[in-house]
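Pasting a structure here, questions to come.
Every protein chain except one is present and positioned as in the full complex.
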Amino acid sequence: MKTEDDIMIEDLSSKEYEAGFVTEIEMDILPKGLSEDTVREISRLKKEPEFLLEFRLKAYRHWLTLKEPKWAHVHYPAIDYQDISYFAAPKKQAKYNSLDEVDPALLETYKKLGIPLEEQKLLAGVAVDAVFDSVSVVTTFKEALKEKGVIFSSFSEAAHEHPELIRKYLGSVVPYSDNYFAALNSAVFSDGSFVFVPKGVRCPMELSTYFRINASNTGQFERTLIVAEEGAYVSYLEGCTAPQRDENQLHAAVVEIVALDNAEVKYSTVQNWYPGDKDGKGGIYNFVTKRGICKGHHSKISWTQVETGSAITWKYPSVILRGDYSVGEFYSVAVTNHRQQADTGTKMIHIGKHSRSTIVSKGISIGQSNNSYRGQVKIAKSAEHARNFSQCDSLLVGNRCGAHTFPYIDIENSTGTVEHEATTSKIAEDQIFYCQQRGLDQEQAVSLIVNGFAKEVLNKLPMEFAVEAQKLLAITMEGSVG
Amino acid sequence: MITIKNLKAKIGDKEILKGLNLEVKAGEVHAIMGPNGSGKSTLASVLAGREDYEVTEGEVEFLGKDLLEMEADERSREGLFLAFQYPVEIPGVSMTNFMKAAVKAHREHKGLPELTAKEFLALMKEKKQLVNMDTQLSQRSVNEGFSGGEKKKNEVYQMAMLEPKLAILDETDSGLDIDALRVVADGVNKLKTKDNATIVITHYQRLLDYIVPDFVHVLHNGRIVKSGGKELALELEEKGYDWLLN
Partner (left out) sequence: MTQASIKQSWKEKLAAGQALATAGHRLSAEEAFERLDFPTRRDETWRNTSVKPILETAFGTAQLPRLDAEAVRALRILPEAHLLVFANGVFQPELSQVHPQQGLGLMSLAQAKQSLPELFAQHFESTGLAAGDVFAAMNTAFSQDGVFLHVAKGVALERPIELLNLTVASDQPVLAQTRSLMVLEAGASARVVEGFYHLGGASSLTNPATELLVAANARLDYHRLQDIGSQNFQVNTLAARQGRDSHLACHTLTLTGQVVKNSSRVDVAGQNCHTALNGLYLTQGADHVDNHTHLRHLAPNCQSKQLFKGICADNSSASFMGMVFVDPIAQKTDAYQSNRNIVLSDTAKVHSKPQLEIYADDVKCSHGSTTGRLDPNAQFYLQARGIDKAQARVLLLQSFAAEVIGLVELEEFHHHAMDRVERHLARS
């Protein structure tokens, strides 16, 4: 248990957060538009092995046959997929021996974002694979990880250095045919991260990647693949911020996680893509497919997310509980303000015997936003004695927003147990008054109460992320009262 | 410290305060007594700025400023503290975080720099001792799962943290056993200086054995109908309120 002093220091050491600026840096941008040639060109530029090009082409051809999904509780103007540039990479692609060689403007961006790429990282014990737009430029701590046999690199690099692993696992959890956006990603993904933790290894540090959309009108198609072999453990952090832009930007990432026997993967996200202005103009469309498979017995995959950004969020980090006694967890805080729309939740697909899952979702709706929880719990026939517990709470601030809950519960055997509870409430006046009587203004009071509401989930985040997340919540709450 | 002139206030259509006058000077302890429904808690709420109540007439000057013009949080930062009769639970918000935010707001208002983590911890430790508070309490959510006694102690602890100029204790004795009452009163007494003042709102004389008032006022039907020294409280204890009200 944390001591009081730990808690205090954690609270007090939070960094300043800033967003909404643009770094001037030279970019390689493919002309707008999507065709088989674009796909080939991406693969060629990245000098990919043949099997990857084939994967992309299959995905592209399949994508052409699909229609954009319409079932989510979100509304947005039609996306012109031909009006998007599918590849943007910083010009300097050479590998650096030290940070000194990195484009100073890029480093400045990270600094503004509060990403301590330098030795502070060592102190914090975090290795960073920083993705600037699409191509990974700097990877630190590789050596330290290498000693343990952990592979943590950009996806492109992994495709060259470990093609057998990529070939084995890419698309094994989220096949290219999975859905519209996954197919699109599979065809045109630019880069991302690859993590491989070999048998019996406990990854010695939290792995973190910061994504950032920078180029105007450039779709961002990240691809992340995490594999934990038998008995391995890894905690992966993903955080995003995006600078202010006028046009809608599409983000369609795919994350795949594989956990073998007794392995554990913890995936934490703080997502703060640009949500658009007060009237909903601009902002990121975040259509993400995240899925893990607990392939082995006693394996565990845990998703924790704090979603404050994006104009539209469409995201359901899921776990396929294939292994007996496997465990899936989903902890989520989603805040929407102004005209943001979020449709997020999870799927827990129980196949293995005695598999267990827990879902805790906290939705906060402010302004004229709409916040939906959508989740599925399926207990297959084979999943004897499987258990699920779900708790979905919504908090409404103001009466022009919406909070929605759409759980799907499907049970196919008699020994499974599923419990789902959901509540909707608003912040009580007397709570605000109590805080005000202690000297906090209304906005601070609301922010404090909302943080309390989300605490159960925030507590699941690694410490440095929890602090960032609290700040984000406070920023998102700004202008929500009065 | 505070001057209340002809204060009238209503909730909905119901007038509760009907022209109340009171002056409290620095260094004084005033007790406001009265039967249920006389308007005691309304007075506390109106002074603290609860929005449910509408002030229809009168003025309140607090340390030279117009109190009624201020938002509830401004009143707090100006040095007015209300110990709630029913402290509110705020799930998920730890006492530490809560107090940190409050102390920060107060210090900012006074133009003081934010306390370092170390200083703040030291301050919390010091003040907790004042009310004999369990150290674990500060890791729990604000008032959540607190017993009646813990809640009241917690109010006095917060008062100690914020060092108000004027503290209003609204039925702080209700629901306390005699030991808890003594601890709470003890804390209040230790916080007393020549520069601050206290208004104790209570139904029973019992609390006043421990927090000895300089003045006692009887509130009835929205007005102060009788004022006197501490002996008035004893008289009320003996005779009840009826002799005053008829």
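By written order: A and B. Residues from 1 in each chain.
In the analysis below, contacts are C-beta pairs under 8 Å (C-beta built on N, C-alpha and C of every residue); 3 or more make two chains touch, one makes a residue touch a chain.
All of these numbers come straight from a predicted model, not from anything done at the bench.
Shown chains touched by the hidden one, complex as a whole: A.
Here the missing chain is touched by one residue of A:Glu54, A:Asp83, A:Glu161 or A:Glu412, and it is A:Glu412. Per the touch definition above, the residue from A:Val319, A:Leu396, A:Leu448 or A:Leu461 contacting the chain not shown is A:Leu396. Although one chain is not shown, part of chain A still touches it, namely residues 71, 381, 384, 394, 396-426.
Convention: only the chains that are shown with their structure count from here on.
Per-chain CA centroids place chain A at a distance of 47 Å from chain B. Chain A makes touch with chain B in their complex at residues 4-5, 7-9, 11-13, 428-431, 433-442, 444-445, 448-449, 451-456.
Across the complex, chain B meets chain A through its residues 48-52, 71-73, 75-77, 81-82, 84, 87-94, 96-98, 100-102, 105-106, 109, 116-117, 120-121, 135, 138-139, 141-142, 158, 162.
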